[in-house]
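Right, I'll just put the structure down here and ask away after.
The complex appears here minus one protein chain, its other protein chains still in place.
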Amino acid sequence: MDEASAQGPINREEEKDDPLIIVKDLHKSYRRGAQKLTVLTGVNLSIPEAQYVVFIGPSGSGKTTLLNLIAGIDKPDKGKIIIAGVDISTLDESRLSKWRARHVGFIFQFYNLIPVLTAYENVELPLLLTHLSKKERKKHVLAALKVTGILDRAFHFPAQLSGGQQQRVAIARAIVTDPTIIVADEPTGDLDKDSAAQILDLLNYLNRELGKTIVMVTHDPRAAKRARKVYVLDKGILRDQYENDLSWT
Amino acid sequence: MKIPYQYSVRNLWNRKLTTVLTVSGMALVVFVFSAVLMLADGLKKTLVSTGSPDNALVLRRSSTSEVMSTIDRYQAGVIATQPEIALGEDGLPILAKELLVLITLNKRGTSKVANVTLRGVDANSWKLRPNVRLIIGRKFRKGANEIVVGKRIAERFEGCALGESIKFGQRRWLVVGIMDAGNTEFSSEVWGDVDQFMQAFRRPVYSGILFRLKSRELFTRVKKRLENDPRLTVIVKTETQYYKEQSELMERFIKIVGMVLTSIFSLGAVIGAMITMYSNVANRVVEIGTLRALGFGKTSVLTAFLLEALLLGLIGGLIGLTASSFLQTITVSTTNWKSFSEVAFRFTLTPRIALSGLAFAAIMGLAGGALPSIRAARLPIVEALHTWE
Partner (left out) sequence: MNLLKYIARNTFRHKLRTSLTVLGMAIVVLAYCLLRTVVAAWYAGVEASSPNRLITRNAVSLIFPLPISYLNRIREVPGVEAVSYGRWFGGIYINEKNFFPQFAIDADHYLDLYPEFIIPEKQLEAFKKDRRGCIAGRLIARKYGWKVGDTITIRGTIFPGTWDFILRGIYHGIDRGTDESQFFFHWDYLNESLKKTMPIRADHVGWFVVKIKDVSQAAEISRKIDALFQNSLAETLTETEKAFQMGFVSMTEAIVVAIKIISYVVIGIILVVLSNTMAMTARERTREYGVLKTLGFQEGFLFKLIIGESLFIAVTGGILGIILSFPAARIFAKSLETFFPIFNLSAKTLLSGLLAATLVGFLSGIFPSIRASRTSIVDSLGHVG
């Protein structure tokens, strides 16, 4: 924890009370063969810094697409996504890559660790895109592994780890660069009940203690309960939003 | 229970890129394989069909080709009196005394030269080789400085077209006719009056004596008599045998180089097929497990995968053969090491070569598919169904 906070807060250009993420009139559709599939139609929302939000909704509601758009791995047809003052929908492929490396930490349902790299090397991977020296990288990797509680497995390969352990490595990889937002797509979708609970605890810890902004997609009601704010999507439209009472945690 | 063959076909279709790459590898190998056989066969066919089994050729003993042989007028006279020689309508023996020399000519449009066979012939020479036809112009006149050139020479050498002339033996020779002898060596020769050639080259001896046998069975008898005649030091061969020997050295070379290469290549292609089939198995573990769970036996799975590999091979084989069949339009000209003269021949695709090419492709496919198919058949069902990545 000490190591993690030692990284210090990131200076943001925008004013403190502005929302960190602003989504304006977002439209997105896909072409599958001859037919056009509309996924998002005019979504608007804003998320302040250090918030923990979750998108829920049935399959095909557009929640994952919305997440992908916020994470900058997909491009909207229309609308704006302003994150920390930058409209990422206007960035080209190469700028977007650099932006992601700097601002987004991604957590996947299937962990998506590189099988030929050890836990340590997987976490180190995003740091290769920074200018940090080998020694500095080591410091960051060890800190991230410690925060996620998987330091003792640092030199194991993914295949030697359980699902829960792999997801911890993946979370360490997501936070190691101290990104602006952490994006999680069904992080507990492939885990048993106990492991899932531990991962959710970890996310709450990251949000509450370290002030990380988290955006998550899930259809697991237990996971949805752990976020501060819930957005309900249906057929590409934002149907509902409510805040959870987290005092019980 | 059998797995429908469509399963194998569709699997190949679904992984188009990999299939295309594997098939092209096979096709290239079959192409080289059949091209080598076609080359060797074309050469052999040209030289063998040059000779006729009804003709006997007399050469000086120990000569390996007509160019080296010498037979003087006296010996020629002895040979002409043999009773086994067929007689023509005029009652005279059908026998030709010929002189063979090599001259160097320039290839058209290049600075390259090649040795061309010059054959001094007499009237019977045309009779003895009915496959030699005059296609343009006329035959040379006796006693004149005139020549008839083979079609392949007329096309490729300077001064050899109808009406042109070439210089050798201190004289200028006018091309008065062009002959075609199909796919035989005579299409690569230049013919003229034997007496004129003997004078021009100051060579008072013949190279060989060619005659028609009354019947093929008489060959051994006349061979024995001539070879044992104390006045002669000769060797007698059927014309067919002689030309077959001429092609042996070159054919052996083409075959050695060709076969060494093809075997090396085929190893490469088998490995290529193996890589593809192994990955096909690896990619379809769950699928195989499902098929097994549905009740298909090990043999069925094995057959389906082998069929897939066989198909890969056969498609490659067909493409390779198709490509190599286009080679048939190409005429290759090179110097025959044995006779040291220019010989032109075509790649020849025979049904036998086509079949061996296909069989070869099928074997390559099966060889490449064998181990992966066995792996597929042996996958334990439960494990296969649980492998999910």
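Order of writing sets the labels: A and B. Residues in every chain begin at 1.
We adopt the following convention: a contact is a pair of C-beta atoms (placed from the backbone, for glycine too) under 8 Å apart; a residue touches a chain by one contact, two chains touch by 3 or more.
All values reported here derive from a predicted model rather than from experimental measurement.
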TODO: From the touch rule at the top of the page, work out which displayed chains the omitted chain touches.
DONE: A, B
- [ ] Among B:G25, B:P93, B:G192 or B:G289, single out the residue that touches the unshown chain.
- [x] B:G25
- [ ] Return the single residue from B:S62, B:T220, B:T299 or B:Q328 that touches the missing chain.
- [x] B:S62
Task: Those residues of chain A which, in the complete complex, touch the missing chain - done: 68, 71, 73-74, 93-94, 97-102, 104, 106, 108, 112, 114-117, 120-121, 124-126, 128-129, 173
Task: Absent-chain interface as seen on chain B, which is shown - done: 17-18, 21-22, 24-25, 28-29, 31-32, 39, 60-64, 67-68, 101-104, 112-115, 168-170, 201-202, 204, 233, 253-254, 256-257, 260-261, 264-265, 267-269, 271-272, 274-276, 278-279, 283, 332-335, 337, 340, 342, 389
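By our rule, only the chains that are shown with their structure count from here on.
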Open item on the list: On a C-alpha centroid basis, what's the spacing between chain A and chain B, in Å?
Closed with: 71
